[in-house]
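Attaching a single structure in structure tokens format; questions to follow.
As you look at this complex, bear in mind that one protein chain is not there, while each of the others sits in place.
Presenting chain A:
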């Protein structure tokens, strides 16, 4: 028996080590597109299609209703209060956790995640128990003309609770990876703690902070469960956009419901576009901050 070296009939085409055969590649891409279409594109299209079923004029008219106007204003107000506060709290928490060593740090990290693991409805009920008419604190607050439950302060509190983790969660990994050396360097060069924070820490985390704020904002505008419980859903007073959508829908005002939903989706799309635009505009800076 002779060993004849097997000569391939034709040379196989070169394929880079990290790619797959065309069949595998295209079926995976196709699968992704199918999932995205069913879960994302089609619903998004359906929202706008339903909203504009009777034309632009009709859709816009449903938005100019006083109740709808009030819901939009309330949602923007709540976001305008909660997002800056949670950005400040998130920075403070991430800074304390990543730049210092202290006892009980692991517990605090767990507590920051609490709003993610608690059902929003439960969170809402917590605020009712604390500030509601059945509690001493709640009675005192109402007597002094500052009702929390079924009023705007309750909505703000519930939204803050739900959106608290977003900024901190975005910042902690980035700040851990960057370490403390640059801050220490600034201090040895004579900078005060505050100056170090403003000129070294903050510029280094600005992208993570921006993402955190955008996510926080999207959730603050979209939060339903906790707000539904604490707001009491008083039309024109404590109804936010997500609550208004549900009300319209339950009243078979589907054009109004989907128009409002479209506005909410549009707000999200605008934030996403803004984020991509900034990423594109500052691509070189982003690369510089990550590489070094």
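Details
To be clear about the criterion, a residue touches a chain if its C-beta (ideal position, glycine included) is under 8 Å from a C-beta of that chain, and two chains touch if they have at least 3 such contacts; residues count from 1.
As a working rule, contacts and distances are computed from a predicted model.
Candidate names were "LuxR family two component transcriptional regulator", "Sulfate ABC transporter ATP-binding protein", "Putative tricarboxylic transport membrane protein" or "Histidine kinase", and the UniProt protein name of the unshown chain is "Sulfate ABC transporter ATP-binding protein". Between the chain not shown and the residues A:81, A:109, A:187 or A:278, the one that touches is A:187. Only one residue in the set A:200, A:220 or A:243 touches the chain that does not appear here, and it is A:200. One chain of the complex is left out; on chain A, the residues touching it are 181-182, 184-192, 195, 199-200, 203-204, 285, 287-289, 291-292.
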